[in-house]
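First, the structure itself, so that you have it in front of you.
Rest of the complex left out; these chains stay put.
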């Protein structure tokens, strides 16, 4: 028995390299160690550094907790909270990781770990399918936390036809579906979208959550190793255009990659199946558990850090070129401050209003979190707009690292100095602002936040239906005799 | 010694009637009992009902507290908080009053009581002017809470010239200033603006807070009885156009009136003077005390109730005419929900982050409150816009109480019924929505919220300067080597 179940960075990288997952990018299959491929080396290094923090003596207490069953130290993001203190510990741990990535890794391990924990905590919901299914889920959760596995997941069907009336025919399979069940397991064929970090995680979790509406062949939930036979990850163009941390300070480190996942008659072993052909179970697993408050608590914790990061960068621009006197500049900075304070308050309020759910899990109040998750898709793009408006021409007159070591470096030091920074610091700052708000990496971050927890139109509808305002309306009716 | 210092409704009305304050409206001076004048009878009745709640056996514990010195029960809004529990008690009390007025009385007594408490708690600030000044303030606070006095105040100079370069000459006095100091006291001449409830309170507090910039003759703070010799309140047109609670459900009850206050060589006795010709003291009293967090805590508590009230009315419109299915309707309701949840969370966060100030007062965290107070001026007008968009033609086809008791009542019952309400309930609801969003009373409420705590442009500047983001910028500089 290891004393520490949590992975360190090297273990993570070695495990992923050993998998030899089938990953295609720009017409070629990745060969050799994926951690050395230019499209993945930056993000894998950053992810490894996160795992490494679990071993940092100063952070260990926060980043891990002691397993009640094995006594080993487990990553805190797997911790099922049973008290408000647990929620606080989770928040602090999540924000510590988020700070290390400037909030730019939406799929840092805590995201899926939280999901898995939240679902396993309410595995009883799967009971009606037969006792093996909740057990499969609980067993897998234990296994995952003790091995500190990493995950990707897919949550949408290919965007072939988004019309509300569209149903896919059986003959022309696009969206991944159950095509057979054998003694070995389920057989899955078709594609699923948007596996972020697809190809650089131990496992892939696949479920029906997020699908618009579906029939039984689409009602499933399972997890399988990324290198399962028949599984293929097809990547988009990498936005890690430049490996220099100076030139592309974010893209070179945090470009997580997104991929289409193709299932070519993939067999999912029965012990890894959590939901099978049961629409109700597939829905309930997400809607009746504390999945939504717990995962949104993780999301908002990260978003707060990301928002504060942008606030800092915006303020640094203001300081650097000395534009703090202008009313419109103050107003823009205040816009971010206002957003940060609201977001922080909603997070706090969710913890203050937390209650034990029926399985004994301490679930944060879902209302402030749903509101936070609904408003961030409008706030974050506005933040990047503010960076553009403050940085202005400074964002398109930034030389590269090579320029600063070339014969023209004297010109740069003279002509690109700033009121309150030398040219090198100023260039670094503007490159950072550019990589948040204007690079292909940055724009993908913006798009990602727009849709992080689903289409905002659907989130709005959900809030409308879930938010209890009956007491308020009754009070008004009584007060005014209506 | 009374066992209860707090006023009841009758005491309040009798006291005000006895004052015979000089109040002018529509070219005529109010004669006789002001509580019977059509412009004031509605709001005085509502205010009396608030005081009466202090005697309601079910509410007494909440609405009052026991004086440590006299053992009497004092109105809770005078309570100087020394613990987070005190802040909670204050919030609940404030919101109980706010619910009784649908948040429509911005000058319900708790507002100025809180101000007076907050200033008196930090009276030491006035020490440098001489020991009598802090003592004057503390004595007056004690007197006010034990008599449960009501207040108006004035916070802006006449809007003659808002140019930043404008200074008033000594020869042509407009803004009220100190023109003399005699053995009796200060002599004040000139005008001040916007005494809401001017003429129907025991006293008027006058200070320099809120003035753009000022010189010594404008640096003062004092309180005097409303009927002081030389004092005159000039009212605007009353928006209590109709005394029927059916026709104008809000205007008939909560029209507080605004007035210009004219000082015609008014003598302020020395024992009522808190600041005199001392710009620094005048500023510090507001900026160095816990005035801002404590008063903003009162304001936001009320705003939350008002926001929830509008949410309820909006939802009732949706229910009544059955428009809940439309995406744009859901989105509009969610806009209000989002605002309500943010506002509630900011209020909670201010209490969670409360700290004792140097005089032992438990001051809420000012940041979330400043943000709340800064955003409400944009939110509330949008709420009224949403009511208009949902109510549409229904808001301009509403008959009166008299119509429902006339020969055409049959037509009304038939043709103005709603999907989920009878005609009378529907008419009441739409009249309520109209009185929030479209009547002269309602529009004045909207304007009031736009400027409640001052010009939003100045609030933005204040937030920009007060909000600490140095830690954040330093972290980013370190992380990215800037």
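Think of it as A and B in the order they're written, each chain with its own count starting at 1.
FYI, contacts are C-beta pairs under 8 Å (C-beta built on N, C-alpha and C of every residue); 3 or more make two chains touch, one makes a residue touch a chain.
Remember, it's a predicted structure, so these values are computed and weren't measured experimentally.
Asker: Fill in the total copies of the single sequence across the complete complex, 2 being in place.
Answerer: Shown in place are 2; the entire complex has 4 copies.
In this text, only the chains that are shown with their structure count from here on.
Asker: Which residues, counting only chain A, touch chain B once they are in their complex?
Answerer: 99, 102, 249, 308-309, 311-313, 315-316, 319, 324, 327, 330-331, 333-334, 337-338, 341-342, 344-346, 348-349, 352, 367-368, 371, 374-375, 421, 425, 428-429, 432, 457, 460-461, 463-464, 467, 469, 472-473, 475-477, 479-482
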